[in-house]
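Just one protein chain is left out here, and the rest sit where they should.
And now, subunit A:
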Amino acid sequence: MSNALFEYLCRMGDNTLVLGHRISEWCGVAPVLEEDIALANTALDLIGQTQLWLGLAGEVEDKGRDADRLAFHRDVWDFRNLLLVEQPNGDFGRTMMRQFLFDGWHLAQLRGLMGSSNDQVAAIAEKSVKEVTYHLERATDTVIGLGDGTEESHKRMQAALDRLYPFVGEMFIADAVDEEMVSADIAPDPASLRPGYDAMLDAVLAEATLQKPADDFAHKGGKSGARHTEHLGHMLTQMQWLQRAYPDATW
């Protein structure tokens, strides 16, 4: 039980850690100053949530690892994030499409977790849900604005959706860890979040004049750790560089 809970908490924390790091890569180079600040704010929100999820994961594991240890001293095969969040930023449109696709799931997931039988999980979800509500609002506006924008922005947003949509399915496919969480009333059944997500997606994409890909093929292997894409390892060499070069350095 505690092993499955540890896995599950790592999934939540690694999602926010990896996506938080990804969007922090925009800091200082986003297309406009206001978007730069907003993305950095989102990154900070996600890293803050990471500290809570991975902190709790370390407590549950009870082997003396704290959030920093888990974030900076695990290698790529120990990460449990969704494949979607480790995908490279691409252009600004693709970054915001990835954000939108993730935020839609993230918000539904956190709302489910607010009713968790585990008080600490429910408390973290409740704190995070306000931040993520805003993330989704902002990403939705951008997806609609760029999708229903110029010919160029529309083309880029459609390309981003086509590229990222195969990573959406993984969020809703349950495995043994999910099933254990569901049976202990700790977390919602991933599949139960899909209808609401699809309805939200369809409404936003219609407003954004974007076409949802017909093929429902889903890449898997991120949250189980079985098969990350090549991009995560490269990202970790940047993110973990300092701890790899100077193990246990502090400041």
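The criterion applied here is as follows: contacts are C-beta pairs under 8 Å (C-beta built on N, C-alpha and C of every residue); 3 or more make two chains touch, one makes a residue touch a chain; residues count from 1.
Heads up, the rule we're going with is that contacts and distances are computed from a predicted model.
This figure omits one chain of the complex; the name its UniProt record holds, of "ABC transporter permease", "ATP-binding cassette domain-containing protein", "phosphoenolpyruvate--glycerone phosphotransferase" or "1,2-phenylacetyl-CoA epoxidase subunit PaaB", is "1,2-phenylacetyl-CoA epoxidase subunit PaaB".
In the complete complex, the residue from A:R74, A:R138 or A:R156 that touches the missing chain is A:R138. The omitted chain makes contact with subunit A at the following residues, 32-34, 37-38, 41, 134, 137-138, 141, 145.
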